[in-house]
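Yeah, one chain of the complex is gone here, protein chain that is, but the others are all in their spots.
Up next, subunit A:
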Amino acid sequence: MGKGLPVIEFESVSKHYPNGTTAVDDLTLTMPEGGITVLVGTSGCGKTTTLRMINRMVDPSSGRIKLNGKDISATDRAELRRGIGYVIQQAGLFPHRTVLDNIATVPLVLGWGRRKARARAEELLERVGLQPDAAKRYPHQLSGGQQQRVGVARALAADPPVLLMDEPFSAVDPVVRAHLQDELLRLQDELQKTIVFVTHDIDEAVRLGDRIAIFRTGGQLVQCATPAELLARPADAFVADFLGAERGLKLLSLSTLAGVEQGPAPESGRWRLVTSGDGRPQGWRDTTADGDSAGADLVPVRPLSDGDSLLAALNEAVASPSGLIARVDADGKLTGVTSRDAIHDAAGHEHARAAKADGGAAPAKTDAEGVIA
């Protein structure tokens, strides 16, 4: 199956709970292969219900869901679930099993045998960035962030093509969360799973999603688009409101500095960029200050490389006394400087481009097929 083909297809799916709640209302949505589709929306808008219909933990009231072209209602529940990784909030680990045995759960259910299951679990432990000595511990002996890693490892153990993640990182602090998000993107780079990710955090959605589906209370899908398109062209006031006041800045977080022009560091003017012997930027020196004792009174500089976002560049330009940002190559050596104005121009450019894009390519972050570049 080629990249970007729909793996999961919702066709006019609704879910009404017996108590009269409509959790999902006539949802038609596809989730492409090898991409992360993020479901966002306010609490109670049906994200979890939508997710749990994919592994048949919840059955739709009407409509049809297809996985790889096959109606899932015709598949055996247990068999279907063994082919779908599932990560939930607070990891949902088994408190009575060691980390290794937690990860080995599905392989054991699949009848791999203890040795093979454990070997696989050990491999995954390392993959998700845990130390080997965590293997023999019990979940309560791990930090929240470590537990989430185990949850991800457990979901990946039998190498399922599809991964469902329900607010997996919502219980950890922002620093750990950012770290876990990075790791997920790194893993996804290698593994190319089809991931459905639920969150109520729009920043997380923008960071992780190849496509974002925004839901409204009552289980209605409002808009599904790439992050850039969503940020540049929200479908209505509800979406715009949900994206928040910093919608424009979030869009800049999606584009990188690569391609933004740079010039040589200034030789005149009040501020001079000081570099070390091997060409690394050290800081800005105020030439109007008394004496030219170097070092101590330098204004610090945070050099940026091509992979950094326009948002980071804008931030650095605003903070820099000279209004210039220092650009470096992969080795940290100065390649040139870029002015605040040039960054502004690039930002305006990105906005225009994202707004024009027709449901297709998102700048920088994704290619035309919705796969992380």
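Methods note: contacts are C-beta pairs under 8 Å (C-beta built on N, C-alpha and C of every residue); 3 or more make two chains touch, one makes a residue touch a chain; residues count from 1.
Here is the rule we use: contacts and distances are computed from a predicted model.
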| item | value |
| --- | --- |
| Listed names "Sulfite reductase (NADPH) hemoprotein beta-component", "Manganese catalase family protein", "Peptide/nickel transport system ATP-binding protein" or "ABC transporter permease", with the criterion being the UniProt name of the chain not displayed | "ABC transporter permease" |
| Touch criterion as defined above, residue of A:90, A:170 or A:305 at the omitted chain | A:90 |
| Given A:16, A:66 or A:82, the one touching the chain that is not displayed | A:82 |
| Touching the absent chain when the full complex is considered, from A:5, A:171, A:299 or A:312 | A:171 |
| Touching residue (missing chain; options A:144, A:161 or A:266) | A:144 |
| Hidden partner interface residues of subunit A, rising order | 55, 57, 77-82, 86, 88, 90, 92-97, 105-106, 109, 138, 140-142, 144, 147, 154, 171 |
